[in-house]
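What follows is a single structure, and I will ask about it in a moment.
Here we show just some of the chains, and they stay where they sit in the whole.
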């Protein structure tokens, strides 16, 4: 039983069943992990029901975010053990005149709201999964982690062939990143429990779309097992990984 | 009553209602029209129920495609009257070894199938809306009309600030194009009756996602009225529009 089954029509199930989609693409040999926008702006500063959280944080995904974070910790743990490169993305604090917001200004009536909870930045990645010095944090203005950023060049430098993607929102920046990763011909995995959205239908149907055409939607366990099977330390000559990974507080 | 209402949960309606999304962005002053992938591969060679059509054409959207085509004709008619640039996209016939298919090979079990209905190319744009000599046809390998194509440069040359987007699939290439158009800061409209998908839930929820964050989903009538209000002949110095547009057989 897939999360999207309750949203598909009977006709949908017949059509996609006969059209050949949903094949398992598999993964390559040189993965990187990409954690998209797991910041206080998208999670809220603490676990709260989404309708409460969204009052303070207009982009909050509420409890779905906090459900995902322990799973993201497991992914990070496995990646750090293998010294697999970890990329985070987050947004950029806006100029006062909003120039750099571009089209975002037009589609949200609350886009000029400031932060109302002190001590937490809306673009600060949540501390439970804080980036470590060896990680690469990419600031972006638009949904896709590739759009207007140096991500492709970094991946080429490392010879990455596979992106394991998680974070938020399923129907926003994750979807945009998956389309671009697919379009550049990477193998793409979306790790289901580590990915979340403010909308239930959007979460489910975007997972469905991505799994049908662009990516393998996998469980955290599958992603961890895959990472464990890859060669260890492929990138030691390029990234200064710590002698012992900072995994102690995790899980 | 929106097409997506039947797919949203009650919580979804509350969350998006309070988060500030769905604002009307409006349009600019220099539009172009972008018709995505309305080829026999995505429509089938004739109007057939989708489950019949998909036997011959694995990407077919069936009757939804043929429902959209008369509306697309109206859009094209209005654009030709105003001498607004019209961009079409379509796919590229694959190499025998499939090299240029990239990631597509991995996610569809039928991706190596050849064409079985003679007289219709899977990448041929359907004749009812055939491109005219002044139109710009962009061949693409990936979902987005921007990915690996000269589209952005063309739009800059023309000073375009608004893209009216339609075609197929809502949850595939239209979605990808809308994300990129939004990311480049164009005003973006998705013309509802002119846009279609093989999946009912995917069609509805992708329209919902795009309308919430990236684009104004509008009716054909709204799009036509908008085009009529723009200045006529803005691009006559760059594109050799015909003295009288080829609209005779339309509608």
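We call the chains A and B, going by the order they appear; numbering starts again at 1 in every chain.
Keep this in mind: a contact is a pair of C-beta atoms (placed from the backbone, for glycine too) under 8 Å apart; a residue touches a chain by one contact, two chains touch by 3 or more.
Note that this is a predicted model, so its numbers are computed, not measured.
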With 2 identical chains placed here, what is the total number of copies in the full complex of this structure file? 4
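Note that in this section only the chains that are shown with their structure count from here on.
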Using the touch rule from the top, collect the residues of chain B that touch chain A in their complex. 4, 7-9, 11-12, 14-16, 18-23, 25-26, 50-51, 54-55, 58-60, 102-103, 106-111, 142-144, 147-148, 171-172, 175-176, 179-180, 182-183, 185-188, 198-202, 205-206, 208-209, 212-215
